[in-house]
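In this view, the complex is presented without one of its protein chains, the others remaining in place.
Chain IDs A and B follow the sequence of writing; residue 1 opens each chain.
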Amino acid sequence: MEPGKKFSIWRRRFRETALSTVVVLVSVVVGALLVAFEGRSPVAAYGTIVSSTFGSTSNIAYTLSQSSPLILVAMGLVIAFRGSFWNGGGEGQMLLGGITGVIVTYSLHVNNTPLLLLVGFVAAFIVSGAWASISGILKVLFGIDDIVSSLLLSATAAFIVFYLVRVPFASPSTATAAVLASVNIPKAAQFPSVGGISGTFPLAIAGAVVLAWVLAKTKFGFRLKVLGSNRNTAVAYFGKGPTNRLFILISFLSGGFIGMGGMAMVSAFTGNIVAGASGGAYSAGGFTNSYGFIGIAVVFLAGLDPIASIAASIFFVTLVIGGLGLLVLMAVPTSLTISISGVAILFVSARVPIMDRLKALRRPK
Amino acid sequence: MAFDLGFFTTLVGTTVFLAAPIVLACLGVQWSELSGVFIFGIEGEMLLGAVAGFLTALATHSLPLGIVAGIATGVGVGILSGFFEVTLGADQIIFAIALLVIGPSLSSYLYGAYVGGRELSTFSTSIPTFTSVPIPGLSSIPLIGPVFNQPILVYVVYILVILTHYFFYHTNMGLKVRSVGMNPLAADSMGTNVQLVRYSVLIIAGILAALGGMLMVMGGTGFWSDNVTAGRGLIAIALVRVGNWRTHLTFGASLVVGLLLASVADLQGIFSGGGAVTTTFPYEVFSTLPYLFAIAVIGISYKWTRSNQPASIGKPYQRG
Partner (left out) sequence: MQESDLVLEGRDLSKRFADLTAVDGVSVAVRRGQITVLLGENGAGKSTYIKMLNGTLKPNSGTLYYEGQETKFGSARHAVKRKIHTIYQSFALIDLFTVKENMKLIFPDKTDDELRAMIQQYGKAVDLDERVALLPAGIKQRLEITKALGSDAKVLLMDEPTSVLAYEERDRLFKDLARLGKEKGLAILIATHKLQDVMDYCQQVAVLKGGKLVLQKPVRDTNLKELTVAMFGASEELEEAPTETKPVGETESVLEVRNLSVRGDNVPLAVKEASFSMHKGEILCIIAIAGNGQLELADAVYGLRKPLSGDVAPGPAILKTGRKLRVGRVAFASDDPVQTGLAVDLSVKDNFGVSLLDQTSKGRLVDWKALEDLSNKAIEKFEIKCYATDEFLRELSGGNIQKVLVARELSRDVDVLIAVHPARGLDMHTTYLVYRSIMEVARKGISVLLISEDVDEALYLSDRLGAMYEGRLSEIKPKGLWTRETLGSYMIGAHVMQEAKV
């Protein structure tokens, strides 16, 4: 092994990170252009974003806390995409996780926080996991494209949640008919904070670390990697049955993590689920902040790496919160910041070809 | 509720009307996929075309101008898709997700940006809608009369269905496009310009998607609502697979979905007693029916309708 050539492997990793950074920068520039088009100063806009997210310790704490649900969702998507499960139903899975958390904690009539949280998270994991695994099963048994079925199921889930919020678990104090809200979770089910940072943050980090370890060190993680790279290889060497079972397990775990993201959202931030008119596609009133889709941008920017996804999640949350700040202070709507995330995903889609072209350019003729 | 002839007749008319945007989306999916390019993001393309058409119609008070703007947007999105997916060879699924995110959010933003700053009292947020144009004679046939009493765009949809089928399965040009979808390497060596073919179909698909989105906005109340396409594009993707990438079965499945949607509207009205919040009946179930139908129907049909799947779908074709 030539030492000089080992360097070339690091060079490749560096190029990948560099490309991700470029994607981020381009998105920022596009965002600036759109803001300027709005008639506002981009500099002021970004200044607002930065100050409202990292301007003070309390803001930093707030930003980090807010990133927890997105990190959990990202973990679910890392599992999915690494294992070749195209999970487009994150929105619906997050909603289901959230409403499960609300229902379970509300119905338990227990005043024990650790117990409520444990049951809530586990229930959310199971329900969302089961929902996502429907797509996995459909793919294995009927060959239905996972992205199509997960998107369709996500829309279906949204309607189910609409009903649950409207009827059995409707908030008794609904002011206007236009805004449907569910009951609030009991106070004991609110996730405690430490020093201003929500406890969900260390939970999410712990989840990421555990996931990173499992993917790198266990046979399960290895098989997942192989399945994600080439299904034929997995079938030929692990067998058709085990590969199919692995795929369904991956879909279950993926939905599970995303469901936990929904539960984290409810338990630490919103306290209930609001079903309204606007929001990202297939979401009930913006509860999910489109994390189900933004999560996809996050994990691809992070190269499907769990730890890097933490950083990428914080970046996107900055855009969203900063976006909220912008909404409040400068009337730039969140839909714009979500669009910017979409543009980021656009560039991510061309990542491999762009890298290949850059490599070809460097080669001496 | 009187289950008389009148009821069914109205149902038929509503079915066809509600199915039309889905049919347009299905045609868009077919055009794209038969050349081997996924178009899972068609929902986003529909919304972008819809918002462009809507805002232009709002600004100019002219429906035709709006349609032109929508079509232009469809062309633009098609070219963008071509650049990323054909020239660059980007991952088609991730690109689709990008469109699925940009479509709803950008359209919502543009609508808000245009309408938001204006005084609502002096400004109407609705546009003139399509009016139905009855075909004399045919439109008075009992029961199926309303099939011929639709906005002009719906008639255009009928014609497009026939043209598409004829093109793909009875012309040499259509054969060429399908050969690109089956085996681009072979097609290239047989003299077909694979890149040009794919760019062209993506532009056509973009136009069809934009028309579908516009039909939903302009054919309805005339007001904009966010995410107006509500999953129609997704359903179309499923239906094309059910129809084995042939036009007739897909068209039939679209009509069934149209029927479901029409029934949903009626049932929802019945069971919710008029107001959306007051009853305890889970009428949302009806809204899920089109989606569940789409899933069920791909699953059932899997075994016998994959014979026509373009073999090269999803993989970019590049010269070495």
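Rule of thumb we're sticking to: a contact is a pair of C-beta atoms (placed from the backbone, for glycine too) under 8 Å apart; a residue touches a chain by one contact, two chains touch by 3 or more.
Worth saying up front: this structure is predicted, and the values here are computed from it rather than measured.
Q: Among A:Ala170, A:Val226, A:Ala311 or A:Ile354, exactly one should touch the missing chain; which is it?
A: Result: among the candidates, A:Val226 touches the missing chain.
Q: Of the residues B:Ile141, B:Ala186 or B:Ile300, I need the one that contacts the missing chain.
A: B:Ala186
Q: Quick one: which of A:Ala236, A:Ile307 or A:Leu358 touches the chain that's been left out?
A: From the options A:Ala236, A:Ile307 or A:Leu358, the contact with the absent chain belongs to A:Ala236.
Q: Residue by residue, what part of chain A touches the chain that was omitted?
A: Residues touching the hidden chain, for chain A, are 1-2, 5-6, 8-9, 12, 217-223, 225-226, 229-230, 232-233, 235-237, 239, 363, 365.
Q: Which chain B residues would touch the chain omitted from the figure, given the whole complex?
A: Answer for chain B: residues 172, 175-176, 178-179, 182-183, 185-193, 307-308, 311, 319-320 touch the chain left out.
The rule is short, and it goes like this: only the chains that are shown with their structure count from here on.
Q: Starting from the mean Cα coordinates of chain A and chain B, work out the distance between those two points in Å.
A: 28
Q: Going by the contact rule set out above, which residues of chain B touch chain A in the complex?
A: Touching chain A: residues 40, 43, 84, 88-106, 108-109, 112-113, 116, 225-227, 230-231, 234-235, 237-238, 241, 275-277, 280, 282, 284-285, 287-288, 291-292, 294-295, 298-299, 302, 306, 316 of chain B.
Q: Which of the residues in chain A come into contact with chain B in the complex?
A: Interface residues on chain A, with respect to chain B: 38, 86, 88, 138, 141-145, 147-149, 151-153, 155-156, 159-160, 162-163, 166-167, 177, 180, 277-282, 290, 293-294, 296-297, 300, 331, 333, 335-336, 338-339, 341-343, 345-346, 348-354.
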